[in-house]
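Below is a structure I'd like to ask you about.
Only a portion of the chains appears, each positioned as in the full assembly.
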């Protein structure tokens, strides 16, 4: 492996998340490039490679890991595969990017961190909200004292359900909207508050709209208490109509701020004819819409991947770590447990018996009543 | 008492709420008029009467109750006085308007309803959100099926603390932001969802900013579960800077709507010089502001008071009742208890020992740790 030039990436996956990674690097191409892609479904990797001009395609990612040019591997695969893939990548001596959430279980997450540490490779956690330009500005204002002591941070991500079918199967996803989207909000609040430890978690969740196709929660409200006295309120949904919605609010003793990536960034547009693309998960481009511009840049994924590449080159210090992902995992478990028990769960919380986070809700006493 | 013409009102109070009642009736003068005002502080009632052109002023409301012309008495006094005043008014054979919240305790509320019923007078509960024009439109859309089955209703009211000092004293107010403002949100969600019974309440609250002057909660998040499967999320604050903020959001399987009475109704305005009035509790009229227009009409208080007067005349059926206020009281108690215990409280919930709602939080096991 070279230590200069662009960082060479191997990508696992060919669906929605993989597309975002490849498109992000196409828009910011100077620090890294994807040289190989692996996807198990025959033909998918080839098609993806062709579309994005990637040199090599594999059906078995383990074959790809033999590629000595590859320095960093990005996992854009179902949550249930994160741990094994990470171990394989680390064993091949390569750096790892894991898309959120980190893993299915806390034990898996701990092992991933341990093996990466032992091998001396970076375990980078794909939380793009830490790189979202609009949210960074709010953090910058907060750090400049604009709001005085912050007592409440809110983050919300909502849409009408995930791109890939495996999310609906709790055995592959480990959980529903809270696991899929709440991991963003937990990481965001934790980071915004200077990584103050999470003291407790409470969730209200249900399968309100998609009960016919999933056992997963499709809408969730989550309240976090932090050691510094602040509170986080996270709202997530797979049941909100009208396209993607991602926003934050920050309240402090001396001020407040409202930032919205979608309706708050958009150019309200009316079209009888429709047009190419409005925004992630938008149902139509006709009538009134809220189109986004430079969507990935506004989410921060190109900046995140560039940061990861620069970390590999030693030019920057990792801002979104496996440890961050593990903090999120603990909160996810506690959140599902709180919904299962109908009470606030104090941290630290361990649930050694649960195979996946959502079991703590599905099998909880409050749920069974 | 006449049974035709304008309904004659006696007003108890001369502060913020009393001002709203008098101003509201001045803007919609056809159904009712204030003929007397009572306030215990010497001079206050006179000054108020003079300002609003009210015929008679009293320092003792019991004197006012002897006025045979008065048909309806509006209580704009501290929460701790609601029950006794109501009993006195009812005893004088007059209809009662009680500003929110209904009372200090559930027992008080039950007694108020009972005495009014027995005397055959109306006990009208001053929840103006049931008359807020913008919110009524969202309800109308919901009832027309715009959103399909509604699974989440949100209401939020926030500002930087109440007008009158007695609110900070929990012995006079019974509670903080949750009691003062949460009563709006509870009533709103309950009404929006067709008065589906409240099944459970969970609150996260704290004294985040005003700890030096009060033991009351100054910020609260409240989650309600309703019997029909929907959820309410209520956010209240006495710690939010920048003026009043009141808004709702509604989410259903087929759509959603966002209504904001303040920033969402305003004309964004910049002024170097300032001007007369921006909005309730706005800190300044200089720089950028979000001024309101026809503030009371947009809140719905004139419409509410006109409705009450028409109910007295038998022209309309009461939409906001003492029973509604009692439902809110139960949820307030359960909410404070949930914060005190760190768990969701199932309804029905009784707390016979508590002298006021906030005691269940202040003395709760979760709080003491």
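When the chains are written out, they are named A and B in that same order, and each has its own residue count from 1.
The criterion applied here is as follows: a residue touches a chain if its C-beta (ideal position, glycine included) is under 8 Å from a C-beta of that chain, and two chains touch if they have at least 3 such contacts.
Only a predicted model underlies this, so the values are computations on that prediction, with no experimental measurement involved.
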Legend entry - Assembly copy number, counted for this structure file with 2 shown: 4
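FYI, only the chains that are shown with their structure count from here on.
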Legend entry - Intercentroid distance (Cα basis), subunit B paired with subunit A, Å: 41
Legend entry - subunit B - residues contacting subunit A, complex: 149, 151-152, 200, 202, 204, 206, 208-209, 219, 221, 223, 225, 229, 231, 233, 235, 237, 239-242, 251-256, 341-344, 366
